[in-house]
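Next up is a structure, given as structure tokens.
With one protein chain withheld, the remaining protein chains of the complex are depicted in position.
So, subunit A:
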Amino acid sequence: MSTITLLGLILLVLMVLVGGKAGAQSFLALILNFGLLFLAIVLVAFHFSPLIVTLVVGVMVLALTIFMSSGDDLSSTVAFIASAMVLVLLVLLIVPVEHWAMVQGFGPEDSEDLEGLSVLVGINFVQVTIATAILSTLGAIAEAAMAIAAGLSEILEQHPQVALKALYGDGIAVGKQIIGTTFNTLFFGFFGGFLALFIWFTGVHYSFGEILNDKIFVAEILMILFSMLSVLLTVPVTTWVMTRAVAGKRKRGAHEATK
């Protein structure tokens, strides 16, 4: 049995033991997300536009992650709409910044891995790097949107008549609780992945200026910053969507009552 299979089986068993049906669903979502990610790469290899593929796959990943984990209807719907909006905002930012920084493709540090590979493959790597940056933030967007929507829907359950203005303050308060720990998840997640690269920089004695302008380094740091920004944007956007949803609901409720 291969290592991946056994580790996967252990994860499945543990998730079912701890979370029951919800755990099994989350595991399935994880596998489907992997399938979607791989599909995105294959589609781009077939010369579909990287940006459009990423947007479609991104929305599907958000839907899968959010609707397949246990949450009530209101908070899942709000989380999905909010995370899709954050995704669009993020694309609007990532596209110009990546064109500005020009960190596409590979750097001199990659030359050993690139040996024997043709790099003139006729696919625009600026767009591929944009796609990579967007995909790497998807998990964080979904998680943050769900946490804030769930927190707000709990507040609504306890105080159903809370004023909309107060609800906005509550959203920021929930955001304050989650942002510190979410930033740490992102920081350690990314830095765990870049450990080898940073060791390389110190081992080869890059100067501070060289690191600060290095293609790979800037690309990786930009990815962390995009993720942090997406989590940050999720706080006000999710809260805003929740207040809209509640306002709409109350209006309909008032309508029914007058009838």
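Here is the rule we use: a residue touches a chain if its C-beta (ideal position, glycine included) is under 8 Å from a C-beta of that chain, and two chains touch if they have at least 3 such contacts; residues count from 1.
Just so we're on the same page, contacts and distances are computed from a predicted model.
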**Prompt:** What name does the UniProt record list for the absent chain among "NADH-quinone oxidoreductase", "Aldehyde dehydrogenase", "Sarcosine oxidase subunit delta" or "Multitransmembrane protein"?
**Reply:** "Multitransmembrane protein"
**Missing-partner contacts on subunit A, residue numbers** = 1-8, 10-11, 14-15, 18-20, 22-23, 25-27, 29-30, 33-34, 37-38, 40-42, 44-45, 61, 65, 68-71, 97, 100-106, 109-110, 113-114, 117-126, 128-129, 131-132, 135-140, 142-143, 146-147, 150, 172, 175-193, 195-200, 202-204, 207, 209-210, 212-215, 218, 221-223, 225-229, 232-233, 235-236
